[in-house]
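The complex is shown incomplete by one protein chain, all other protein chains being positioned as in the whole.
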Amino acid sequence: MTDRPPVRVAVIGQGFMGKAHSLGWLRAARLERTRLQPVLSVLCGRDQAALRRNGALYGYARTSSDWGAVVDADDVDLVDICTPGSSHAEIALAALAAGKHVLCEKPLANTLGEAEQLARAAAEARDRGAFTMVGFNYRRVPAVAALRELVASGRLGALRHVRGMYLQDWLVDPAFPLTWRLDAAQAGSGALGDLGAHVIDLVRHLSGQEIIEVVASLETFVKQRPVLSSGGGLLAQPGRTGTRAVTVDDACVALARLAGGALVTIEATRMAPGRKNALCIELNGALSSARFELERLNELHVYDPSGTAGGFTTRLVTGTDDPYVAQWWPPGHILGWEHTFVHQFQDFLEAVAEGRQPQPSFADGLATQSVLHAISVSAATHAWVEVPTGPGSGPA
Amino acid sequence: MTDRPPVRVAVIGQGFMGKAHSLGWLRAARLERTRLQPVLSVLCGRDQAALRRNGALYGYARTSSDWGAVVDADDVDLVDICTPGSSHAEIALAALAAGKHVLCEKPLANTLGEAEQLARAAAEARDRGAFTMVGFNYRRVPAVAALRELVASGRLGALRHVRGMYLQDWLVDPAFPLTWRLDAAQAGSGALGDLGAHVIDLVRHLSGQEIIEVVASLETFVKQRPVLSSGGGLLAQPGRTGTRAVTVDDACVALARLAGGALVTIEATRMAPGRKNALCIELNGALSSARFELERLNELHVYDPSGTAGGFTTRLVTGTDDPYVAQWWPPGHILGWEHTFVHQFQDFLEAVAEGRQPQPSFADGLATQSVLHAISVSAATHAWVEVPTGPGSGPA
Amino acid sequence: MTDRPPVRVAVIGQGFMGKAHSLGWLRAARLERTRLQPVLSVLCGRDQAALRRNGALYGYARTSSDWGAVVDADDVDLVDICTPGSSHAEIALAALAAGKHVLCEKPLANTLGEAEQLARAAAEARDRGAFTMVGFNYRRVPAVAALRELVASGRLGALRHVRGMYLQDWLVDPAFPLTWRLDAAQAGSGALGDLGAHVIDLVRHLSGQEIIEVVASLETFVKQRPVLSSGGGLLAQPGRTGTRAVTVDDACVALARLAGGALVTIEATRMAPGRKNALCIELNGALSSARFELERLNELHVYDPSGTAGGFTTRLVTGTDDPYVAQWWPPGHILGWEHTFVHQFQDFLEAVAEGRQPQPSFADGLATQSVLHAISVSAATHAWVEVPTGPGSGPA
Partner (left out) sequence: MTDRPPVRVAVIGQGFMGKAHSLGWLRAARLERTRLQPVLSVLCGRDQAALRRNGALYGYARTSSDWGAVVDADDVDLVDICTPGSSHAEIALAALAAGKHVLCEKPLANTLGEAEQLARAAAEARDRGAFTMVGFNYRRVPAVAALRELVASGRLGALRHVRGMYLQDWLVDPAFPLTWRLDAAQAGSGALGDLGAHVIDLVRHLSGQEIIEVVASLETFVKQRPVLSSGGGLLAQPGRTGTRAVTVDDACVALARLAGGALVTIEATRMAPGRKNALCIELNGALSSARFELERLNELHVYDPSGTAGGFTTRLVTGTDDPYVAQWWPPGHILGWEHTFVHQFQDFLEAVAEGRQPQPSFADGLATQSVLHAISVSAATHAWVEVPTGPGSGPA
């Protein structure tokens, strides 16, 4: 092992995100740029068979089904929460109370109240040296980081339009069964919190501005779905068969305004056939434009307004000067979706090593939650809704 | 000349649209598919020098600066109105009163009241054998026509999302001067009526459904522009220099609902650097998706949901079975923007030859105008606005 | 009509090219940039019914089936040869002898000997004020003209690689019948002369260098095809049915060297499923690269090697500063394939008006023919073949 100070990680959850995080921590441990040495200490989950299998597969020191004990345990420095949103607040608050660093998957919480509570707790914890981060991993796509630098440099000029979409199609099939992600009690919302949260975080992050008002519609196109009676992360209900109501939105559309006046359009849906993981964002400024698409995440499209070469330039963001890239491969050797987690963990550890707040903080998570909340209210009231922004706040 | 019955055309206006129409009529005259023989009879405009030059260049039988006389003249069967929106109603009503067929550029009018008046007059004229059409030429892009067939065939399934954008960048430069298009008195609105009207017409046309409610924002990012003191179609003001207020919108964003429940997002802007003529429309249905982009107007992207070949197929809509194409060139020999006018004129003449109403009718123009009006009201009131739809109406 | 001096045109041939040229001359006549006024004087063809129909449709002053009389006629200033290659030499030589300007479709001839004879006759005719041009219309795509300017400006640096392909798929179906294009006696060669000729002309034109040696393979994948017993431009053989041998190549691949040392690869095929009209050319220089694709002919892809913006820029070559474009439409309103003919005719007429040699000349046509010949010899001998280049020659 390297002589970097170790950080012992507990991952809570072993589903899709639990796997992505476990593999991400393992990879981060093997890169020079990683400032502290992550050590897979505890994997925490409820499915015992899976827990045994995953614990061995990923090489965790131990496993547990008792998250309460895990967040208190001596062999844990950092708690990484990969559970459904309904449990974020309880776990994160306990972990912060125990003095642990906390990485929490997005969205930060299922309700605005929980998010506010978490942001307060995080602010207090920070003063005691415990740091927090929300898992908006797409900030760590090299092309997204390059895009943020581009906006911040002023090269686009004052923003006028921001167009953010996150389109998927995994709910198009009406026979697709209910999972926890379609249950409001567990997931809070549907496309809004799952996909829209990413869009909102990126709009804030890339623009450097808060969203100040929204108007939105939510829709559930398939209102009933089959219930499966057995496992695989699905919402099993022993003794019940047939279908149950989908209690979250399939799709969300919204208009918004940035503090600086830019017009924003937002779409999030799981009902766009052919769009597998199409997070797309375009920014038009007074001088130039740029856009990004997650399905081709190694590329950034930047408008070159110069006379004879005007047009969008497709940059392959794999150059040695590009964010995060130098530690990987030569130009043109593309990275994948999962690399975003590696970068996220590296950034978290670097901030911890330097004793400073990582980004996006729980305050950022709260700001996004405020927009999610305003969108829900707008959809319910069929009216524009202002988004309250704290004093002196602004996106990181 | 061919032995087709002639239709003598008067084109009113000799600016951008006047040129596009003149060349389009000339080309339509030389194609076998054209059912009646268009004859360039009168070119009508105010700039005398340009009128002499253009009349000779395009081979008009005569020119005139008196549109009132032209619409009444014996050597005119069809009046083609290519003037700013403020004069559409007066000219079209006079032409209809004189028993002429009327093709009117979009948007149909500058106000809802004018549009209603025009739709009524058109309905009456039709009973007397005079037909009307609004110049939503993008319906005549072969790929758009193919897309409409695709939607109508049910292959996409019930629509859930429609995403329509028309992005340009010719106003990004704040030194770009005021023209009639930036003057509310002449143009009615800005990006909304110029670009948004196309989007709305295509949403109606492709979906086969009416828009029933909207919420929207309008914005004028550059509020003052220089006034030029001389010609070229610009808003000259002898004796005045400096700048004047822009009285139309630079950009419009809107959410909408189709009668069938689909969520619609609409954007129209002249402020998107790098987007030269980016009319883009995507439809997501319960079964599949398709999209179209005007800057690559020969292509149609259709999602193939079949198992092993899933993905968007880029069809080059230049096959001999594709709409309008057989009269042109072999597959792969692409058409340009101006071909849309040729197809539009052919369709108009074909309807006239067959004694049936061409599409889009003035009633369609009115329906689009109702949406434009609702958008304006929504932007002014900062609230959702219902779009009234006539009894039994529906888009053609 | 305008007061431009007229040039009376006779078009020989009424097939695919005859139609494209007829419509192109009509359009050129209606544009200000056109320096002389083209007048459609005579259409010449053999199919009498078609001749009557086409003559009326395009508005020719008269028609004829006797090309010998046409090239001598008093009402003809310019002879435009759109017949199969086997008749190019005879018609062009007669027209030049009669003192007419001659535009000859590509390839210039079916044999090297004919091409040499034509180049000599053209040189002599030029001294008498009769000009010639070969119809390599793709030089007149605005993006290709812009690409040539780019290479000539030195921005790409010394060329190292040139990659030229022209891929079509209309012969993939083995039931596609024999036409004159598949008959060596009429067409000379197959994909080589039809498609490869365009690639070779563009390699010479864009690089500004001669091809000095080649090695190549020719292949006929479908060796027998059905013979149709009736018209439509097909190779009818009264009294014969069934199939006959294809006597030309379906495909050609070649390596070559430019005089400056660059490596060249060339492909031409009618057997690439899905490639409808895929003329693609990429040039890699010591400093930068650029590429062009005919199916998206309004675009040019240029590598921007600058640090932070490195990547290929997709220029939409529809700007007012772009070659040929200012006379058409605003940026983003794309042109089609047929516009290349309009530009070609304009350039020919401009050269005639100025009393200078148009480009590409018959000497250029001969240079390309020399490469086609060398490719045929190489394929037959299975060896590298040097391409003789005349003293002081070089591509225009």
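We just call them A, B and C in the order they show up, numbering each chain from 1.
Rule of thumb we're sticking to: a residue touches a chain if its C-beta (ideal position, glycine included) is under 8 Å from a C-beta of that chain, and two chains touch if they have at least 3 such contacts.
Quick caveat, the model's predicted, so the values are computed rather than measured.
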Visible chains in contact with the missing one: A, B, C
Residue, one of B:Gly99, B:Gly310 or B:Pro388, that touches the chain absent here: B:Gly310
Candidates C:Val199, C:Ile212 or C:Ala254 - the one touching the absent chain: C:Ala254
Selected from C:Asp77, C:Asp183, C:Glu267 or C:Asp347 as touching the chain missing from the view: C:Glu267
Contact with the hidden chain (one of A:Ala10, A:Leu335, A:Val352 or A:Val371): A:Leu335
In subunit A, positions touching the absent partner: 1-3, 16, 20, 22-23, 26-27, 30-32, 53, 56-59, 168, 170, 275-278, 294-298, 316, 318, 328-339
Residues from subunit C at the interface with the omitted partner, ascending: 156, 160-161, 163, 165, 167, 172, 215-217, 219, 221, 251, 253-255, 257, 261, 263-265, 267, 269, 271-275, 284-289, 303, 305, 310-312, 382-384
Residues of subunit B (touch criterion as defined above) contacting the omitted chain: 302, 304, 307-316, 319, 321
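Criterion: only the chains that are shown with their structure count from here on.
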Geometric centre: closest chain by C-alpha means: B
Reference subunit C; chain at largest CA-centroid distance: A
Between subunit C and subunit A, distance of the C-alpha-averaged centres to the nearest whole Å: 55
Geometric centre distance via CA averages, subunit C-subunit B, whole Å: 36
Subunit B: positions in contact with at least two other chains: 275
